[in-house]
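Just one protein chain is left out here, and the rest sit where they should.
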Amino acid sequence: MNVEILMVALLTAMSTSLVGVFLVLRRLSMLTDAISHTVLLGIVIAFMVVGDMTSPFLVIGATVMGVVTVYLIEMLIKTRRVKEDASIGVVFTFLFSISVIIISTRFRHVHLDINMVLLGNLEFVIFDRFQWLFIDVPTSLFIMGLVFVLNITLLGLFYKEMKLVSFDYALAGTLGFSPLIIHYVMMTLVSLTAVAAFNAVGAILVIALMIGPPITALFLTKTLFKTILLTMGIAVFNSVIGYQLSRMMDVTISGMIASVTLLTFVIVMVFARKKGLIGRFVHLRKQKEAIAFATILVHIKNHEDTETAHVELDRETMHAHMQWRKEYLDKLLEKGRKNGYLKIDSGIVGLTEKGESYYRRLSFVKRGVLE
Amino acid sequence: MNHVFKVEDLSVAYDRQPVLWDIDLDIPSGILLGIVGPNGAGKSTLVKTALGLVKPLSGDVRFMGEPYSKVYKKIGYVPQKGSVDWDFPTTVFDVVLMGRYGHIGWLRRVGKKDRQATRDALEKVGMFEYRNRQISELSGGQQQRVFLARALVQDADIYFMDEPFAGVDVKTERAIVGLLKELKANDKTVIVVHHDLNTVKDYFDWLTLLNIKVIAHGPVDEVYTKENVRRTYQADTLMSMEREINV
Partner (left out) sequence: MFDLGYTLQIVILGTVFLGAISGILGTFVVLRNQALIGDALSHATLPGIMIAYMLTGVRSLQVLLLGAFISALVAMFALNTIKKYTTIKFDASMALILSGFFGVGQVFLSQIQKTGGASQAGLSRFILGQAATMLRRDVYFIVIVALVVLLLLIVFWKELKLYIFDENFYKASGLSERFISGLLTMMVTFIIVIGIRLVGVILMSALIIAPPVAARQLSNRFYLNVGIAGFIGAVSGMTGTYLSATRANLPTGPVIALVLGGVVLLALLASPRNGIVKRYVQIRIFRSRIKRYRKLIHLYENPGEVNLDSKEYTYFINHDYVKVEDGALRVTSKGMKRIRSIKAVD
């Protein structure tokens, strides 16, 4: 196990998912798709200016380009001639193709391989090192560390403001905060984080790292603070497991981390207790059954003590009057009898004491909808 | 009567479509005002413009003689329920607490006083026992109560409410009306965007009939006449001018 690679993976996953929480909550997830592609143009342009692949100006240029992308997309939406998602698609493919064209015509010999940029390469991050005084760490680790600290610090300072803007943008404006400033601070952080994550995981997988852990966490939490904590936990879990699996199978680390991210999401989506698929299905079935049972009670109440009671409430023919399948009705009747709500006297279905009181508690009866 | 809220010559347009036209309003303090008009009459836009959320084409909005940015702490806002994401991971308590953020200001933390105000407001709207629920678990009426509580903790002098009765049950509607009357009794000014003509007389003491222009404005007994309502609900405004020209 290479601790340095794992550290880079961990810091990348934590930094990206941290900003990702807010992107998801603000329904801006697909902006990451745009930003992560267009920062390439920023790198290319900055490189053309400074001519040095290791210059910090590349990071700055790329970050600026990410923010410019957001601005362009918003401008396009504001014209009200192009919808939101179409704006994203138009802007990022345009800017991205410019960068690919520049790279393939002008920089074929330079260390700027498009595949590398798109896919990233965690395996190689340890070779590019940052050395200063007694420090000797991979450059990626250093940069990612800085970005992580910056993200945490800004979030700590502006937690209240970011929460407010994410939940209710308009209210933030009326309470004297400037949502626009907070918005652009967020976008700058997203852009910077995407740029920093570039080396390690590339333009496409960074999206999974940003969005995956937050939407997984959202299945399990009910407050923003817990969502953020759990998001980080999931990010760490995904990186560690992804790293281990990739070493065991000798395949790409970043690809494996993204795959594990997808997998944890799917597992949580299916099994989350309340909001997961199984939980929902069970809930839906219970709800359906409760409504069906209420319908039976209403049917009984409508016909008991009337002249047609012996026909309408005959256990054998009742299903025909209600136009239900017999098996289904029988199942419910049986259940109701077992639980003491219904009684069956010589083939005629009626309510027990308990059934009567349950009927009165039914919300629509109380509100008088049926009376 | 001193005028807490004054609108002069206000016009708002989206592109070249006038949404509000030549609005003049004088709103004295301590009244319960309903703004009523058909869909697309600019009711919400009027509120949003007052709160600085929409930029006007011309005209001026003043609160006690000051622009909004100077007095925002004295103004509470209840937006339409649909304007936020109710699946957001936050609790009832947290949402109401957000109403205090304006008083707390940038960077500073939430204090004891803010939490107490939040608890009081929750009690007032009857939502205290739900304080730890995630907001996604609330019914429409409960959501509206939470929004109302959030406005209450702003401890404002003027309240703007955008369709607070939309999609709520009868019980909640009654509770909200009671609360509005209580606010008024405490000398607050409450301005409510409303769409149900039948309840206007019972709920409000002042009424603004709006359809892009102000059709009528004043005490409800004077304004709420058949003729005024008819004029409001037939587009007798710049819209008709536009139609005239296009034909």
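Letters A and B mark the chains as written, and numbering starts fresh at 1 in each.
Just so it is clear, a contact is a pair of C-beta atoms (placed from the backbone, for glycine too) under 8 Å apart; a residue touches a chain by one contact, two chains touch by 3 or more.
Since the model is a prediction, treat every value here as computed from it, not as a measurement.
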{"item": "Touch with the omitted chain, as defined above, among B:15, B:187, B:202 or B:227", "value": "B:15"}
{"item": "Given A:150, A:170, A:269 or A:348, the one touching the chain that is not displayed", "value": "A:269"}
{"item": "Sole residue of A:193, A:239 or A:254 that reaches the chain not shown, by the stated touch rule", "value": "A:254"}
{"item": "On chain B, residues whose C-beta touches the chain left out of the figure", "value": "9, 11, 13, 15-16, 18, 22, 57-58, 87, 136, 213, 237-238, 241-242, 245"}
{"item": "Residues of chain A in contact with the chain not shown", "value": "24, 27-30, 32-33, 37, 76, 79, 81-83, 85-86, 88-90, 93-94, 96-98, 100-101, 104-105, 108, 114-115, 118-119, 204-212, 214-215, 218-219, 246, 249-252, 254-259, 261-262, 265, 269, 275-277, 280-281"}
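Rule of thumb we're sticking to: only the chains that are shown with their structure count from here on.
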{"item": "Between chain A and chain B, centroid-to-centroid distance (C-alpha), Å", "value": "33"}
{"item": "Touching residues (chain side chain B, partner chain A) in the complex", "value": "15, 48, 51-53, 69, 72-73, 75, 77, 79, 83-85, 88-91, 94-95, 98-99, 101-102, 104-107, 109-110, 133-134, 154"}
{"item": "Of chain A, residues touching chain B in the complex", "value": "25, 27, 80, 157-158, 160-161, 163-164, 166-168, 170-177, 218, 221-224, 226-227"}
